[in-house]
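Excluded from the complex is one protein chain; the other protein chains are retained at their positions.
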Amino acid sequence: MSETWVGKSLERVEDESLLRGLGRYADDLAVPAGTLHAAFIRSPVAHGIIRSIKTDNLPDDAVVVTGEDMLQLSRPFISGVKVDAPQYALAVDRVRYIGEPVALVLAANRYLAEDAADLIDVEYEQIPAVVDPEAAASGNAPKLHDGTDSNVLHEREFSYGDPGTAFATAAHVIETKIAYPRNSCTPIEGLNVLAHYLPGDDAYDVTANFQGPYTLHTVMARSLNVPGNRLRLKTPPDSGGSYGVKQAVFTYVVALGIASKIAGRPVKWVEDRLEHLSAATSSTNRVTTLKSAFGNHGKLLALDYDQLEDCGAYLKAPEPATLYRMHGNMTGAYAVEHLKIRNRVVVTNKTPTGLMRGFGGPQIYFPLERLMDLAAAQLGLDPIEIRRRNLVPSSAMPYRTASGALYDSGDYTGSLDRAAKEGGLQALVEKRKEARAAGRLYGIGCAAVVEPSISNMGYITTLLTPQQRERAGPKNGALATATVSFDPSGAITVNASSVPQGQGHRTVLAQVVADQLGVAPKSVVVTSDHDTTKDPWSISSGNYSSRFAGAVAGAAHLAAGRIRDRLARIAAADLNVTPDEVEFANGKVFAKSNPDNALPIVRPAAKAHWSPLSTPEDAGDGLRETEFWNMPELTEPDSEDRINSSGAHGFIFDFCGVEIDPETYEVRIDKYVTMHDAGTLLNPMLANGQIRGGFAHGLGAALLEKLDYGPDGSFITGTFADYLPPTACEIPHLTILHDCSPSPFTPLGAKGLGEGNCMSTPVCIANAVADALGKDIATLPLTRSNIATLMLEDEPAGRSQPQTPASPKATGDGHAMTGQGSTLVPATPEDLWAIMLDESKLAAVIPGCHSVKRTRDNAFSAEVTMGIGPVKGRFKVHMALSDLIEPKSLTLTGGATGPLGSSQGSGYVTLTPEADGTRVDYTYEARISGKVASVGGRMMDGAARTLINQFFARLSRQAGGQPPAQSPWTRLLEWLGLKS
Amino acid sequence: MRLLDADSRHTIRFQLNGKAVEGVAAPRMLATDFLREALGATGTHAGCEHGVCGACTIRLDGKAVRACLLYAVQLEGRNVQTVEGLAGHDEELSAMQTAFRKHHALQCGFCTPGILMSLSQLLEEEPGADEARIRDCLSGHICRCTGYHGIVAAALEVFEAHRRSGGESGRERTDV
Partner (left out) sequence: MKPAPFSYALPRTLDEALELLHEYGSEARILAGGQSLAAMLNMRLATPKVLIDIAELPELQTISRRCNHVEIGAGVTQAELMAWPELADTQPLLTMILPHVGHYQTRQRGTICGSLAHSDPSSELPLALALLQGEVVLRSKRATRTVAASDFQTALMTTDVGDDEMVVACRFPVADGNRQFGFREITQRHGDFAIVAIAAHSTENGVRLAAGGVADVPAAIDWPRLSDRDLSDALNDFAWQLGGNDDVHATARYRRDLVRRIGRTIALEVIDAPA
């Protein structure tokens, strides 16, 4: 019997090239002669009107593309919700988030393009921004889009079963409110686009590290104003990771496509890290109030979700899909009959969201699994026991959930019990007992999660009412495509529209096809690049919703089976047997009854090419088979809004023990166990690799990672020193267990498993931390500082007043910097007053001032070079003096903009005469946004203070010659005995 | 003294993986871009261009350093090793590369070249490194695919094998 390959941990065929540095990633590929490189000009403000884009300083032949060009040459992107909130590839008239592309400029290389970008002068009129989703949804928030009634762009309510009665009669109603933050999986390779407009064909030839879903091909083609066959989209053979994120490249395909059309040249762009972190994409942040009705014995009767989804500044396709991807499995792993959901989607002045590993999962499981712990505590049950009592029983499989998902297979209780036993839960419980007896902070957490995979292309239409769906026509299915062919030498090539991003699809497809055809996997060549013009594909193609193992590998299995059947007919004639007697193994075809009656498989395969007239008629011509596989279970939403949102559903049960350092509040993961039932494992080593990768992302989300904004919308996590993916020192040991309940709905019984730990791990760790601290946890990440905010009691007062009053806010409230100070200037108040109101003297006082102009009464504009240490930039400053009480006090308001960023602020200054001069007291509030805030958030307060000190030092010098003796800083140094 | 004008391109000569190479670059050209674009050595990847992610790590006179924080002009006269030099064209993969494949220490492979360069120095200089030291060295790299498990397993196996075979040099320093 032939060796079989599926289920074996084969080493990857991909690795030989990658380990030698011979990968073919997007930026490694050759570009056409004459290719120009693009640099983007991006908004430094969160919300503003674009007043002007001045390009006077650029050379005449420079190509600059703006939103105006997009308006002329492209159409806005379509999204799942029909609202008048258009998004173009470049901002039109108004910017709505930091990093929004406003213009792009082309040059011979990226260096020169960035030089040119620095010369483009964009004038913005800042308008109030809104960052918090609840604030944005309230009536008096600044509105992002003029064409909509409010920032809430979508709202729908759903009811399944009879939640009203269930809640009214429940023994216990338990509620939690969760604010799930933004994070991103941040592939190390950024987005890449090479776009070439071909005027002769009115077509776009694009290479981009796009990952799908290919529904977006339609979105791009429509935006470029061409039919789909005139947007040829090619993806490179290798991708530097995606985890959903590279879906975000699609808006840039349009920007670069239009730029190529304008320039008449191919154009290329490689996203850099700051661009990526600030503007590529993000998970949605979501505020959820989850109510539950429990019966007396811990039976979960009903759930009521109120979800407020923050999609950022625009609903970028396929959003608001994050909100609906889990719609069928909102009851998680539990058998719950009654379910109520209210979904709202709100826009805020943040980066538009999109695909992200776990897509929608962490946002629902965080509240649901936190709630199970809260309920356990309230009902006096063990957290594991309360879950056990509510898990969907294996006898109910396949199980139809209240909202319509069809859970295919699994023994959830069995898996939970096995995990607890084999993972050593009891030992952890003992350990916790001992640790607590010793006064240590030790906690145990768990989470039970259903991991959906193979998204139904119709799930997003659940957001429409049944009547709207009726009018729009049904959307359903999840077509997967794979092609297997024999060439004239009898060699096998496989192509699938799975657009791998590093998972090892080539290896697994070779295993799958090898099994069908009885050959060694290494003899099968699998291509990984994709070309929409030449390769089979459909809208559901691509690398997302963990659809590879269940759908794509299944399609390859079926395609290989079809070609095998045809080959059997050809071989049967030569072997002198009937086709059903032909077997395939060890690179041979042979007669079942007599294995010595054999031929190398290449013989019948070559025959099909070299002498097609000699092959049986029923073998057909051309040895190439393409399978378009679909799942009949993936129907469109029914008239009662029930939707089987995914084709397969795996089960995960996680538990962990954590210990928290009582001094620093560092969370140390003592042990982490994850049990997966994802059906058949095609390659266990690769499956575990996916689990470990998902776990690392989940752990990052739990403990470290947050895309963070100030209240003014300034983005403050623009580097990998601010946005913190875990390193090898932060990832603990992971124990992986597997159960196997093959899916009855996929060809190989496989289900997706790469996203599950992004759903289970954040809440599992949060539950453990909550257990350790005895505190509720309602948001992430659980950084040391955020835990400190939960734990620290009133701060002891100091004997002396702090120099800079620290605001009581927790981190994440961002960068409204406030400060105050006092300095003694050797001049009279009148002299100082005269300086401050005289533009010629002011020029000498303002650090790095090139010129000051009076624009109107007591209002000035200036050109200033400002900076700290080596960081320097030129800014346009405008300021106005008001509340003038001569020579006693005034208010100064103003702002600065330049390539480094933008700031706005105000200060109140009082002048008090003293024996040897004037005491100047000041308080200020400043907000800084743009590049400096994104990359230097750690130092913004200090920088503001330093600049203000520079100002007063110069003021003193201008007024009387002596530098101020009493800057706050020198006072501290004196106090510390460092300065006399 | 060499004074290289900002607006001109200058000839740069150095040893790349044991072979003399030459190219021209303006002073501001990053070593990453120079290796990739001027010399076609695209195995060195740019992941953050601010020295944190480690994808661009190369060995400069034997030391693993960030190529994104180096300028091409600084390579003049130096000995540069990149991932392409770990195993020659017609050579088998190195022990570390082989162990990476065996332990599934890479998925997308984008961060891998830099990691291999750091580990190659550590293995040469500190074959006695324990898991904590290996993780400390790896903490200068960000991998988003693997959760580092396979990377650490591969490194431990190779360090252990290297120790058992007595290492290649007498420079063993187990105390660091």
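Observations on the structure shown:
Here the chain labels run A and B in written order, and each chain numbers its own residues starting at 1.
Note that in this section contacts are C-beta pairs under 8 Å (C-beta built on N, C-alpha and C of every residue); 3 or more make two chains touch, one makes a residue touch a chain.
If you're wondering where the values come from, they're calculated on a predicted model, not measured in any experiment.
Interface note for the absent chain: among A:Leu194, A:Ile716, A:Val909 or A:Ile928, the touching residue is A:Ile716.
Within the set A:Asp118, A:Glu337, A:Asp565 or A:Asp776, the residue that contacts the chain not displayed is A:Asp118. Among A:Ile262, A:Ile868 or A:Leu881, only A:Ile868 touches the chain left out of the display. Interface residues of subunit B with the unshown chain, by the touch rule above, are 1-7, 26-28, 30, 33, 49-51, 54, 57, 60, 63-66, 68-71, 73-74, 118, 122, 135-137, 139-140.
Where subunit A meets the omitted chain, the residues involved are 110-111, 114-115, 118, 272-275, 663-664, 666, 704, 708, 716-717, 721-722, 724, 726-727, 729-730, 783-785, 788-789, 792, 795-813, 817, 868-873, 899-900, 931-932, 935-943, 945-946, 949, 969, 972-973, 975-979.
Here is the rule we use: only the chains that are shown with their structure count from here on.
Put simply, the C-alpha centre of subunit A and that of subunit B have 29 angstrom between them. Those residues of subunit A that touch subunit B in the complex are listed here as 11-12, 14-16, 18-23, 25, 27-28, 111, 185-189, 238-243, 272-273, 501-504, 685-686, 688-689, 692-693, 695-697, 719-721, 725, 727-729, 731, 734, 935. Chain contact summary for the complex, subunit B toward subunit A: residues 26, 28-29, 36, 41-45, 47-50, 52-53, 55, 82-84, 86-87, 93, 97, 100-102, 104, 106-113, 116, 134-136, 138-152.
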